[in-house]
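Quick one: the structure is below, and I'll ask about it shortly.
Of the protein chains in this complex, all but one are displayed in their positions.
What follows is subunit A.
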Amino acid sequence: MTQSISVNGAQHPIPNDPRVTLLDFLRHDAGLTGTKKGCDHGQCGACTVIVNGIRINSCLTLAAMHDGDSVTTIEGIGTTDNPSALQRAFMEHDGFQCGYCTPGQICSATAMFEELANNWPSDASGQLEGKIEITGEEIRERMSGNLCRCGAYANIVAAIQAVATEKGS
């Protein structure tokens, strides 16, 4: 039986060479180049994708380890005609300059909202239990795994904060 991974709802067979990372699989085998390779060592977050609802660095895992999993990449989050709330907010707030880190930032922030909805604490949370207030400090800590070489951080935080406010109201 061929092993496969579901990417944005479509099945893609897992390549034979076990060395292929999930990141290279997405870009080369599935042909979805929205997910970016920055460092290839788990340090920059450009390769962030959502696997079974959880955000991970796709460069530090093997495609062979994800048989039967469901992956959402930036291509599955929105389209040019129908962008997600975060994608719109990044455009409105100038949340990027070159745009290389942006797919990872948006995948990361998309999953971050789920984590917040579950009240998962972070290093910046005053309390480990109870409801978490989405402050700028919380956003910065939770997004610290996504580096931006252009330093668009202030606007990235503003874009995410705008969506947080939208969701809250």
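Operating definition for what follows: a residue touches a chain if its C-beta (ideal position, glycine included) is under 8 Å from a C-beta of that chain, and two chains touch if they have at least 3 such contacts; residues count from 1.
Basically, contacts and distances are computed from a predicted model.
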| item | value |
| --- | --- |
| Omitted chain (choose from "ABC transporter ATP-binding protein", "Sulfur compound chelating protein SoxZ", "Transport permease protein" or "Xanthine dehydrogenase") - UniProt protein name | "Xanthine dehydrogenase" |
| Candidates A:89, A:112, A:134 or A:148 - the one touching the absent chain | A:112 |
| Identified contact with the non-displayed chain, of A:10, A:128 or A:150 | A:128 |
| Where the unshown chain meets subunit A, residue by residue | 17-19, 21, 40-42, 45, 48, 54-57, 60-62, 64-65, 108, 112, 115, 118, 120-123, 125, 128-129, 140-142, 144-145 |
